[in-house]
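On to chain A.
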Amino acid sequence: MQTIIDFFNYFSNNYSQILEYTVEHVQLVGLAIIISILIGVPLGIYLTTNEDLAGTVLQISSIMMTIPSIALFGIMIPILSTIGQGIGFLPALIALVLYSQLPIIRNTYTGINNVDPNIRDAAKGLGMTTMQRLLKVEIPNAMPLIMAGIRTATVLNIGIGAIAAYIGAGGLGSLINQGISRSNNTMVLVGAVVVSILAILVDYLLKYIEKRFTPKGIKN
Partner candidate 1 sequence: MIEFKNVSKVYNGGVKAIDNVNFKVENGEFVILIGPSGCGKTTLLRMVNQLEDISEGDIILNNTSVKQSNKIEMRRKIGYVIQSNGLFPNMTIEKNVMIVPDLLGWDRKKQQDRFNYLMELIGLHPDEYRKRYPHELSGGQQQRVGVARALAADPPVMLMDEPFGALDPIIRTKLQEEFLQIQKEVNKTILFVSHDIDEAVKMGDKVALLRGGKMMQYDYPSEILHHPANDFVSEFVGQDRVLKSTSLYSVKDLVDEVSLDSYHEADSAQPVNEDTSLRIVISKLLNQEADQLVVEDKQGNKKGKLTLELVEKFLHKEVKETPNR
Partner candidate 2 sequence: MMNKRISQIVKIAFWIIVIAFFAWTFANDLFRPIVEEFRTFTNLLIQHITIVLISGLLAIFLSIPLGIFVTREKFRKSEFWIVNIANLGQTIPSLAVLALAMGFLGIGIKAAIVALFIYSLLPILQNTIAGIQSVDENMKDAARGMGLTPAQILWQIELPNAASSIIAGIRTAIVINIGTAALAYLIGGGGLGAWIFTGIRLFDNSFLISGAVPVTLLAILIDYLFRLMQKLLVPKGLRLAEEAQKS
């Protein structure tokens, strides 16, 4: 009971600080996702034209995904510190972008590959150019899957973003980080709860958008 009271007390006393961390967190994740989309979606589309490369890229990015995030930071810090960027926003951003690649590339690739060959044939028969086909037929049909990949990547990034606080990237992980080092349990709990709620909310929001993005005709 006391824990809960402490929790809410802390929350109301440090409201603006928490908000600031949240904004930092969202900025880091948001920027990473935008960059990831700009890289991953075109790459995923290109891979549908090059099956050999698709196999290689998907394999490499799936190895990438098995690397634990804190270990990746551990590997990146020494490398990036050679250019004086070992700690802070940049390594965090790079890590988040790397982790987003597999879900986004894979889902884009699968989504476009899964478009019914008959539909594609029909589009060809109507005299659409490759570009028109891509924009009017293939991407809309693959949209739900692409969005799902973006959602997976975003939720994942919110979690890794929390860990990035330990390499000085700020965000909600800072609450957990400082709470542990000051033995302030309440602070740790607030950090954990807020970052969890953020992940759950974003997951729901993106699920909702995913539904809106699904063309009426292919909902089932």
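Selection rule, in plain terms: all candidates are chains of the complex that A comes from, given by their letters.
One rule holds for everything that comes next: contacts are C-beta pairs under 8 Å (C-beta built on N, C-alpha and C of every residue); 3 or more make two chains touch, one makes a residue touch a chain; residues count from 1.
Because the structure is predicted, anything quoted here is derived from the model rather than measured.
**Student:** Among 1 or 2, all from the same complex, single out the one that touches chain A.
**Tutor:** Per the touch definition, chain A is in contact with 2.
**Student:** Once bound in the complex, which stretches of chain A touch candidate 2?
**Tutor:** 3, 49-53, 55-57, 60, 63, 66-75, 77-79, 81, 86-87, 155, 158-160, 162-163, 166-167, 173, 176, 179-180, 185, 188-189, 191-193, 195-196, 199-200, 203
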